[in-house]
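Here is the structure we will look at.
With one protein chain held back, the other chains of the complex are shown just where they sit.
Showing subunit A:
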Amino acid sequence: MIIVIDGLNRHRYDRLLDEMFALRARVFGERLGWDVNITNGREIDQFDTLDPAYVIGVDDDGQVVSCVRALQTTGPHMLSEVFHEILDGDAPLRSATLWESTRFCVDTETLNHGKSRNSVSYATCELMIGSLEYAKNSGISDIVTVIDPIMNRVLKRSDCAPYDYIGKTTPMGKVSAMAALLDCTDERINRLRAFAGITDDVFVSAERAEQLSDQSDQFALSHNLFGLGTETRASLYAR
């Protein structure tokens, strides 16, 4: 299921955010070898201090399996500030109805292959549907997303091919990065839903969102009972 965490509710979701930053460290730091800052196994950059919106996929146990970060293109965002090479010195797009999505990733270590609920393919589609619907419901018409060629192939295979690209594909660590354009239309969302066989609402219910919050985090409590994950919890509660 998908949960959206932004500047208004992030104080209630320390655990989910911490797991997300750890996932980003594994994906962008280790797997893709991008030049990112990793501290204590967490990848956090300057844009995370700007109150972005995070669209996060959690599995049935409440663990983070996918995430993406969204920012408005009218203000500071990655293509305007740090991804100069992709734009080759050109000015970035800036529009009220265009969002930028960055740090799109899924946990390929814990998820399996195939198309079941616990597969990479399902998690990717669910996250795509969640982020496109969140944007569309906010009056956004298009998304410019910074992705690597592997994610680009995954999008194409999921019947969600970008309709165009901005700038040029640029070497970045072990792989390269590119800026792709996606429309937030019902047609695209329906194609994705048909491909993944997802017909239900992908967003968590208010009740589930409450369960996932730090105050009533049953997943964290049960792990603490068995002495698992105590180190992570201790560092979280110490803040």
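We take it that contacts are C-beta pairs under 8 Å (C-beta built on N, C-alpha and C of every residue); 3 or more make two chains touch, one makes a residue touch a chain; residues count from 1.
Here is the rule we use: contacts and distances are computed from a predicted model.
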Self-check item: Missing subunit (named according to UniProt) among the choices "Autoinducer binding domain-containing protein", "Oxidoreductase", "Transporter" or "ABC-2 type transport system permease protein"
Solution: "Autoinducer binding domain-containing protein"
Quiz item: Which one, A:25, A:98 or A:151, makes contact with the chain that was left out?
Solution: A:98
Exercise. From the listed residues A:7, A:33 or A:149, report the one that touches the chain absent from this view.
Key: A:7
Quiz item: Given the contact definition stated above, which residue among A:112, A:138 or A:216 touches the chain not shown here?
Solution: A:138
Quiz item: Given the contact definition stated above, which residue among A:2, A:17, A:32 or A:53 touches the chain not shown here?
Solution: A:53
Self-check item: Positions on subunit A contacted by the hidden chain, ascending
Solution: 6-8, 50-53, 70-76, 80, 87, 90-99, 134, 137-142, 163-164, 181, 183
